[in-house]
Each structure stands twice: as C-alpha cells, then as structure tokens.
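Of the protein chains in this complex, all but one are displayed in their positions.
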Amino acid sequence: MLNLQTITPLWGETPRVDRFNGLTITEVPNQALASLALRKGREDEGRKAAEAMLGFALPEVGRHAAEGLYAASWFAQDQWLISAETSEHELMSYQLVDAVAGLASVTEQTDGWCRFDLEGMCRGVFERLSGVNLAAMEAGSATRALLEHLSCMVICFETASHYSVLGPRSYARSLHHALVTAARSAL
Amino acid sequence: MGFGIAPISVETDRFHELGAIKEKNAMSYSGLRVIREALNGQRGWKPAWRNPEPKPNYDIIVIGGGGHGLATAHYLVTKYGEKSIAVVEKGWIGSGNAGRNTTIVRGDYTLPPNTRFYDHSVGLWEKMERELNFNVMHSQRGVLFLHHNDAERDDHYRKTNIMRMQGTDGEILGPEKLRKMYPSMNFDGRFPITGAYLHRRGGTARHDAVVWGYARSADRRGVDILQNCEVTGFRIEQGKVLGIETTHGFIGAKKVGVSVAGNTSRVMDMAGIRTPIESHVLQAFVSEGLKPIIPGQVNYGAGHFYISQSDKGGLVMGGDLDKYNSCAQRGNLPVFESVIEAAVTLFPMLSRARLLRAWGGLQDMTMDGHAVIDETPIKGLYLNGGWCYGGFKATPAAGECFAHLLSTEQPHELAKPYRLDRFRTGYLLDEKGQGPNPNRQ
Amino acid sequence: MIINHPLLGPRDRQEFTYLGDACLIDRPGWQAEDAMDQFFEYVYLRDDPAGEHRELWYHEHGDRSWLVVTRNTVTHEITNVELASDVARKQGRSK
Partner (left out) sequence: MTQSNRLNGGLINRGKPLNFNFDGRTYQGYEGDTLASALMANGVRFLGRSFKYHRPRGIFTAGSEEPNALVELRSGARQEPNTRATVAELYEGLVACSQNYKGSLRYDLLALNDLFSDILSAGFYYKTFMWPAAFWEKVYEPIIRSAAGLGRLSGEDDPDEYEKGFLHCDLLVIGGGPAGLMAALTAGRAGANVILADEDCRFGGRLNVEQEDVDGKPAVEWVEQAVAELTAMDNVRLMPRSTAMGAFDHGIYGVVERVQDHLHTPVEGKPRQTLWRVYSKRAILCAGATERPIVFPDNDRPGVMLAGSMRAYANRWAATPARMVAVFTNNDDGHRTAVDLMAKGVDVTAIVDARLDAPTLTGVRLISGAHVIGTKGRHGLSSIRVRQADGREETLACGALGVSGGWNPNVHLTCHQGGRPVWNESIAAFVPGQNIPVGMSVAGAAKGLFSTEDALRSGAEEALAALEILGIAASALKLPRAVNSAYNLQPLYHVPHGKGRAWLDLQNDVTVKDVKLAHQENYRSVEHLKRYTTLGMGTDQGKTANVNALAIMAELTGKSIPETGTTIFRPPYTPVTLGTIGGRTVGKHFHPTRETPTDKWAREHNAPFDIAGDWMRARWFPQPGETHWRQSADREACNVRKNVGICDVTTLGKIDVQGADAASFLNRVYANGFAKLAVGKVRYGIMLREDGACYDDGTAARLAEEHFVITTTTANAGAVLRNMEFARQCLWPDMDVQLISTTEAWAQYAIAGPKSRELLQRIVDSEFDISNEAFPFMACGSVTLCGGLRARLFRISFSGELAYELAVPTRYGDALWRRMLELGRGLGVAPYGLEALDIMRIEKGHPTGRELDGRATALMLGMGRMVSRKKDSIGSTLDQREGLTDPNGLRLVGLKPVNQSEVITAGSQLVNETAPVQIDSEQGHVTSACISPHLGHSIGMAYLKGGDQRMGEIIRVVDPVRGTDVKVQVISTHFFDPEGGRLRA
C-alpha cells in the first residue's frame, strides 16, 4: 500500500483557487496524462486501436474530444494528449500501451504539466498573456500557445468563459503568477 | 592628381592647434581656427571632402564608403604611400553600419588572435583625433560586463587574464565596487549580479565623426570619394579583376577592395563568389536626451543587453539580432521588447525615460562570429567583411590591415588568422562557441 | 512577423525558432569521395540573397514541427509555408 503524500504543482496539499470579480482560476492537479504518437506506416491501425480503447475518434488538428472516462487533445502531427481522472486512472498510460502496442508510442506525461482552469470572464486575461486569440477559440478546440514566455496547451470548453491552461509543471508558480496578475489587472 | 599634402604628423598637429600654421594648412581644424572663423562669419571653412568626377582608372578602388573603406583609403595614402585611390559609395558616406551602430569601442576578447587585433585597434583609436585632425569624441569611459555566477565569473577571469597578458587593462569588480559606480542598478533581479569585469580603455566614439574624419583625411591627400556611385558588377578577365561597373560607368583599377559590411554576400556574388556570411538585422535604440545618469558602458549578459549614454544625453541601447536573414534595415517589435525588458530590469529607474528612436543595421554574420580580411580566388580582388558585432570598434585596425593587404598583397600580421579558408581548414575563431549558426538562441 | 502555419494557421514569430537557409535539409552523404568538401559547403556557404529566401523555422512553442518558409529578405513578405518533412521527402530524403 503506497504510503507517500503527493504535492500539487503549487506546493499545496490541496489545489489552489483564486477568485476575482467575475473569474475563478483553479489549480487542477489530479489528471492522468499521456501522449500518444502514431508509428510511421501504422497510422491507421494505431488510430483504430487507440479509438477502440478511448471509445471516441481522435480529434482533428486543433480540436479536443472527451467522452466517458477519457479526453484527448490534438498535440502535434499524429500526436495527442490523452487525459483522465487520476483517481481511477493512475495507470492510464500503461493501459494505453497495452491497447496500441507496436502501433503507437505512448509516453506518460501526468506530472509533466500543471493545469489551471479559468471560468468566467477570460478575455481580459488572455489579452494580457498571449498573442493567440484565445478568447475567440471555439468550444471543443485545443491549441498550443505561448503565454507570458511559457509554451502552454489551451483547451476551450466555452468561448471566452471556460478554459483549461496546461503549462510545464516546473514553471507552475510563474504561470500562476502571470494568470492572477493579468486577472487582477483585467478585472 | 592629389593635393600633395604630406601626412600630418602628431608634432605639426599641435602647431595647428596653436594656430601657428596659417595658409599652408588653411583647412586644418583647431580651437583658434574655430574662433577665427566665428569672427569672419564662418566664411573660411572649406568642404570636408570634395565631390570629384570619377577618373577612368585608379590603382586601387575601395568599394564601400563606410568607416572601414575610408580608413583603408586613409592608411593606403598615409602609411603605404599609395597615390591613385578611389572610394566608391552607393549612397552617402557612412550610410551603412558606420552610421547605424551603438558606437562602442573596446578591446576585450578571449581568443588571442582577437585579443591582439582589438587591442591594436584600441591603440589606434587613442591616436585617431590627432592623426585625423578631427575630434571623433573617442571617450574611454570604461566598459563593464556583468556576471551572474561562478562560471561566468571564471570566463571573465580568463578573458581579463589574456587581456593583461596582451598588455591592455582588465579587472574584476565585486558587487560593492559596482554599487558605488552604479547605485541605481538592480542587483537582485531575476539574474542576480555577482560582479563584473571592467575594461577601462573601453568606451564610445561619435560614429559619424569617424567616417567624416577619415573621409576628410583621405580627401585632403587626393583620394577620390565617389558618393552616390553604386557598383553594378566587376570586370574580370582570366581570373583577374580589371575594374568595376558602376552607375557612373566603368572605372578601371589594378586592385579592388570590397569593404561593404551588410552587403558582402551580394557584392561578392557579382564576382561569382559564395561566402560563409548571412545578413541579419541588429536593432539599436536611443532614449530622449537626459542629464547624465549612466557614466560608462554596461553589458548585461543575462539579458543580451548593453547600454551607454551619449554626449548629447541619449541612452544608447542594443541587444540581440532579430534572428532571421534580412536585408531590410529595420527590425520588429519582439526585439524592442526584449531589449527594453532587460533595460528596465537592470535599471528600474529607466521605466520613466522614453524611447526616442529605433533603427536597424545590416550585420554581416559569419559562421564563426569573426571577420575576414583576405584575398579572394580572383586576382586583384580583396575582401574585408563579416564583422558581425565587431565592425565599429575594429574600424582603424581593419582599415590598416586591409590597406596593408591591398598595397603589399600580403596579409598584415594581425590579420593572418582572419583568412577565408579557415572554415575549410577548421582553424576557427569562434569566440562565443556558438558554431556555424548566427541565429543560435 | 506572422507565419501562416500549414496546420495551425497564422502564428506570431515569437512562437518559432529560426535556423536558416533551407539548403540545410540537403545533408551530403558521408561516404562520398569529396564528403569533406560537400560538408564544408553544406555547413558554411550561403547564398544569402536580397529577395526570396527559403528558410527553416521550428515551432518551438507550438507543435514542434519544422517549417520551410519562403520569405523575402527585403520586404519580409512571406509567400509560402510548408511542412519541412514534406519538403524533405520531395527532395528525396527518407531514412
């Protein structure tokens, strides 16, 4: 029985929440993440195998898809970021490996990222952080973007009002600082 | 041809200053002369250089009326006794990098060939005013390079040690001394400052004045400076250059020296020669005029940033290349931002000063970060280029070495390491260790 | 500057890292007689034109794809952007 305590990217035992007039920024630590990259020449088989396990079609360029336990975001050419709740899917990457063995490469990314969810008035925050027009993203789209000098992954659930921002975990405090400073200024 | 005026020696020069010599050197500059002219309504001032028509032939043509080209002409007459020389310039003299740099003069290099060359250059800068009888406002206010950890500090020890062994100055300062020199500097930014090296002989000079001073000196000694005369091609027969085609027609020459930093690739291409050079934009920035607040020249390695204050009061700032090949003498916003971010990080008070003007110079970037002074595969055609970031401070030494090469057809001792074939042989001069890529981030 | 990424659309230049002339795709064979000369030219010599320039950009802060961008070095106008892997294959590179 595992007897080690985990810690969030912001060094907390519980996730950090920041509330502003019209916006909430929440640290979301418990996400199992893995990248799935199709093998050359085996693209179709790899895609089928992965979709069989996930239960939905891998999203096209710039899109995000979620159904049941899993979610998937386009990450790069023939590559996706797959996610699920850690609580029941700590070992998701292993399950993926079994599902696509030899057809796609799977790399665990669970602790490679920190994630902040923004709910409320997001436009002003994004205007101050990224050259990509994130406030105009369609619901269900996902994109790589530079936020205040950090390469991030941004997923839009609702245009201008509900997003996930994933950044490199070791930069968590810098990314958080950028988000809350922008929010304080914008709101 | 020529005015037949003997090269001015330092001795006679002091007499000009005393105003003792009248008619013979009616054109020479001095304090008394300035006063005399003030009294007779400035009527006596002659053109600083003529606008001659091109002659059909010259012994030596230097392409490029920038600091290097004009310094080359100056040394060809004063040091090598050449008599038939033209400098051709496609625009107005000094319109290239000579008029678009951040005016820094220093001799602090780590690799011995560079240490020797730039120290010699600083020596020539120190004599320039009297050699040219023109005040280029060379000001040795000290150049400071900050370091942020032990590794950088040790690199600075290595550099200052070799500089001392060359016989120039260099010392390492701790934070205490630094704070005294720059009380408004922020030592505790993202990259805390743990010390710096100080190169006291380093400083700045008035860039345009260098061009005008060399032009006037060369012109007085008969060099034809042909402005608005663009080179359109070379006349080459049996692998030997016979002259140049220009917008003013053909001009014959026994030897042609190319000194067109920023356009080297294109000009050499006219001669069918491919070079290990890329053209890049380096932007520079100047603030509104402010009362003196930054005494010396400061380099902030962690921010790829440098700053000094001109005699007019403007803060002159620079940073990184825009990092893409470009022949447009202008840059883009990201470099504005990165440079000013560093400026405000280093000197927080600067956030209340204003940026007055930005401009871009065309850099000849070679594949090892250092220059070429050499003959080319074409007989009679010589190249001085690829100066990367070091062109302005190299002006007098590059001019002397290039003049030596053009006149004697032998490389100057100091320029031997700057051969074109070093890229093939592997005897590189990669001071920064960044390899064959000017854009390394 | 804005680069129109073939997959992601217009992106600010700051998301990219620049390498240089696209001729760097054409890496010589190591066993050629004159391999040394070929590598010397490949690594060091450049056309450096004033005008149209095919060059390599890396989407470092994006999807990590290498692009071949056709850009005018005088006007900075970009007329074409391709995935470098496609270009490389077209130029006969495989394994």
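To keep things simple, chains are lettered A, B and C as they appear, and every chain counts its residues starting from 1.
One rule holds for everything that comes next: a residue touches a chain if its C-beta (ideal position, glycine included) is under 8 Å from a C-beta of that chain, and two chains touch if they have at least 3 such contacts.
Keep in mind it's a predicted model, so treat the numbers as computed, not measured.
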Among B:E129, B:E230, B:E245 or B:D269, the residue in touch with the chain that has been omitted: B:E129
Sole contact to the chain not displayed, among B:S279, B:Q297, B:N332 or B:T366: B:N332
Chain not shown, touching residues in chain B: 13-14, 17, 29-31, 33-35, 38-39, 41-42, 45-51, 91-92, 94-95, 99, 112, 115-116, 129-130, 133-140, 148-151, 153-158, 160-162, 164-167, 170-172, 183-184, 186, 189-192, 206, 208-209, 212-213, 227, 287-293, 303, 309-314, 328-330, 332-333, 336-337, 340-345, 348-359, 422, 424-428, 430, 432-436
Chain C residues that touch the omitted chain in the full complex: 1-2, 12, 17, 19, 24-25, 27-31, 35-36, 39-40, 42-43, 56, 58, 60, 64-66, 75-78, 83-85, 87-89, 93-95
Hidden partner interface residues of chain A, rising order: 1-9, 11, 29, 35, 37, 39-41, 79, 102, 105, 107-113, 127-128, 130-131, 133, 136, 148-150, 168-175, 177-178, 181, 184-185
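We adopt the following convention: only the chains that are shown with their structure count from here on.
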Gap in Å, rounded to a whole number, between the CA centres of chain C and chain B: 32
Chain B, residues touching no fewer than two other chains: none
Residues of chain A touching at least two other chains: none
Residues of chain C defined as touching chain A within the complex: 7-8, 11-12, 14-15, 59-65, 83
Residues on chain C engaged by chain B in the complex (per definition of touch): 1, 13-14, 17-21, 40-41, 43-50, 53, 55, 71, 73-76
Chain B - residues contacting chain C, complex: 265-266, 269, 274-279, 323-328, 332, 334, 367, 423-424, 436-439, 441
